[in-house]
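Here's the structure we're looking at; comments come further down.
One protein chain is absent from this view; the other protein chains keep their places.
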Amino acid sequence: MLPELFFGYFAAVIILLSVIVITRRNPVHSVMWMLLLFFHIAGLYLFLNAEFIAAIQVIVYAGAILVLFLFVLLLLNLREELKVKRFVGAWPAGLFITTAILVIVLGAVKSFVPGPAGKYSIEFIKQETHTKALGKLLYTDYLFPFEIASLVLLVAIIGAIVLAKRKTRSK
Amino acid sequence: MSDILNILITEETLNMLMKIGIIFLKIAVVLGITLLHVAYATYWERKVIGHMQVRLGPIEVGWHGFLQPIADGVKLFFKEDIIPANADKPLFYLAPVIFMVSALTSLSVLPFFDGFVIADINIGLLFLFAMSSLGAYGIILSGWASNSKYSFLGGLRSASQVISYEIAMGLSLVGVMMMAGSLNLSDIVRAQHQYPTGMFAIPQFLGFFVFIVAAFAETNRLPFDLPEAESELVAGYFTEYSGFRFALFFLGEYTAMLIMSSIAALCFLGGWTIPKFITDAMPLLMNVPGIVWFLIKVYAFMFFYYWVRATLPRYRYDQLMAIGWKILIPLALFNIVLTGTLRTMGVL
Amino acid sequence: MVPLNWYLMLSAVVFMIGVFGFLTRRNIIIMFMSIELMLNAVNISLVAFSHYLQDMRGQILVIFIITVAAAEAAIGLAIIIALFRNKDTVHVDEMNEMKG
Partner (left out) sequence: MSNYLLIPFLPLAAFLINILFGRKYLKENSHWVSILAVAGSWIVTVATLFDVLAGRVINEDLYSWIVSGEFKVSVGFLIDQLTAVMLIVVTTCSTLIHIYSVGYMHGDKGYYRFFAYLSLFTFCMLMLVMANNFLQLYFGWEGVGLCSYFLIGYYFDKKSASDAGKKAFIVNRFGDFGFGLGIIMIFLTFGTIYYEPVFSQAKGFASQTINFLGYDVHLMTLIALLLFCGSIGKSAQMPLHVWLPDAMEGPTPVSALIHAATMVTAGVFLVARCSPIFSLSETALMIVALTGAITSLFAATIGLVQNDIKRIIAYSTISQLGYMFLAAGVGAYTAGMFHLYTHAFFKALLFLCAGSVMHAMSGELDLQKMGGLKKYMPVTYWTMLFASLSIAGVPGFAGFFSKDEILWLAYSGSSPVGKFVWVIGTVVAFLTAFYSFRLIFLTFHGKFRGTHEQEHHLHESPKAMTIPLVILCIGAVASGWVGIPHLLGGGAHFTEFLKPVLGHPEAHGTHAEEWMVMAISIIAGFSGIGLAALFYLVKTDIPVMLTQKFNAAYKILWNKYYVDELYSFIIVRPAIWTAKNILIGITDARIIEAVVNGVPKGIGEFSRILRKVQTGLLQHYAAIMALGVLIIVAMMLLR
């Protein structure tokens, strides 16, 4: 009973916050609602015994990505944003497409059959601690993708600097 | 009615309620003690700096001005709460709360002495990072929502400063994590107790150095108090705040200092333990409760904060960023590589 | 025990809200946030799968998704800044230079 309630609360809040995030007129408010949304998602991760993921959800998403959004919003002057239309003219079409896909996907979820369970049972993770289990896997089987991810980040750093740097006028 | 109650109130739920009650009690105790400490931290700061500058500091209210913090609190509480007309009101209200809450929440994972911690979670250190990164929101929002030049510039400066030094701080603690093999703060303290030197500050002296500098910058303290450089920005991001909301920022800052001191004590100075070689030499010290050692270490670190404030001049903004990105982060990375290498070689 | 399907449905709903936001909002930053929303929706389902199938791979994937999301946000926001400098707008429907 309690887990269901718990989940119900989180799910309801997450959905509500998602809607709020995409409908706010003021992007800064959107960001703040999104911050709250990320905390709830992190809570959901804790509920799913993924404490490390929950932590990086907060650190990376809330602590880095959203702050970046906020920074960009502050750098851009968006005063007139509060006076203009929020949605494109054809938003009902978007709503229709989205609802149609949603209905079909929700229909499809019913027929989902889970595959066989792996070795990472709740007890196993508890005993080993979640971070350690994840780290062992990440640095052995997934070492190569991990290295690629680091390269992606490097490219992103350099790319962001190059893109956002104000062009110095060449003589 | 009673049927429903019977269903709800079972052995299990009672147990759970008990646990929740204990947690609330712990929270109350920690909050009370911390806030008291924060209040007197301001008093001690004025006193220490006063004496360092050969003056007396607060002296009128109570014995040697001992009641000064209380008087200050009362004054702030009853001051008029001014809100700028063009401010974004919801965010203006929210900003100091976020700032304060993010500071206070960090307290929940700090073990004050063996076994006394509100939430003994496995990722305690990560939780601290997460919360400290949240503080940036309070700063940015207060700067933006005030709709004032000084606030806005102060907010931007502070946010970029906090974000930049967060990386250095996080990296400086990676060495500790590698030494202890855990992210749980209690485990880290226990690991230090097992370690021959008794505290990680000795093998991790590089990390400790980076951590100290980053901690000063994280809490916007001198010599890195650029966001609130009076001569340039009036009071920085909280220029427009007054009264109770100002008090929240003020408290938040000192809470953050206290937390930084605690982290330093826990991760580098051995927390509530003292090195084994000392207890071996003087077995009598075994009887001293851990909280005492812990508080001594925290106070020492706080004193260091005051000392630096009284001694060092303020850096320029570009120097600040240069120190963060070009010195501290490479140093921390080098420390990680060094620690890893030495660990695999079995030296550390 | 909460069934796995609930998580999947939650994930689908959040994802579709993100899609809707992406399709209909004019502000490019909100569109970006919609993308983050979609990524988070996927993360929810991945962590749920990971938990229910007792397999860590889902969470590994989440780590990579967060990495890519961070990279994407950095690059995307840099592009937005460059765009704003040139066009002085963040409204997507005012940017149709690529019109055929």
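Order of writing sets the chain letters: A, B and C. Residues in each chain are counted from 1.
Here, a residue touches a chain if its C-beta (ideal position, glycine included) is under 8 Å from a C-beta of that chain, and two chains touch if they have at least 3 such contacts.
Predicted, not measured: the structure shown is a model, and the values here were computed from it.
In the full assembly, the chain not pictured is in contact with A, C, by the touch criterion defined above.
Among A:L75, A:V105, A:L137 or A:L163, only A:V105 touches the chain that is left out of the view. When the omitted chain is restored, the residue from C:V19, C:I44, C:I63 or C:A78 that touches it is C:V19. Not every partner is drawn; the one left out touches subunit C at residues 19, 22-24, 31, 92-93, 95-100. Listed for subunit A, the residues touching the missing chain in the whole complex are 88, 90, 93-94, 97-98, 100-101, 104-105, 107-108.
Throughout what follows, only the chains that are shown with their structure count from here on.
Pairs A-C and A-B differ in how many C-beta pairs touch across them, and the larger number is found at A-C. Between the Cα centres of subunit B and subunit C there is a gap of 33 Å. In whole angstrom, the spacing between the mean C-alpha positions of subunit A and subunit B is 28. Annotation for subunit C: no residues touch two or more other chains.
On the side of subunit A, the complex with subunit B involves touching residues 26, 28-29, 32, 35, 51-52, 55-56, 58-59, 62-64, 67, 70-71, 74, 129-131. Residues 88, 90-91, 94, 121-123, 126-127, 129-130, 133-134, 136-137, 140-141, 144, 152, 155-156, 159-160, 163, 166, 182-183 of subunit B touch subunit A in their complex. Interface of subunit A with subunit C (complex): residues 3-4, 7, 11, 14-15, 18-19, 21-22, 24, 27, 30-31, 34, 37-38, 41, 44-45, 48-50, 52-53, 56-57, 60-61, 64-65, 68-69, 72-73, 75-76, 78, 81, 84-88, 90-91, 94-95, 97-99, 101-102, 105-106, 109-110, 112, 114-122, 124, 133-134, 137-138, 142, 145, 149, 152-153, 155-157, 159-164, 166.
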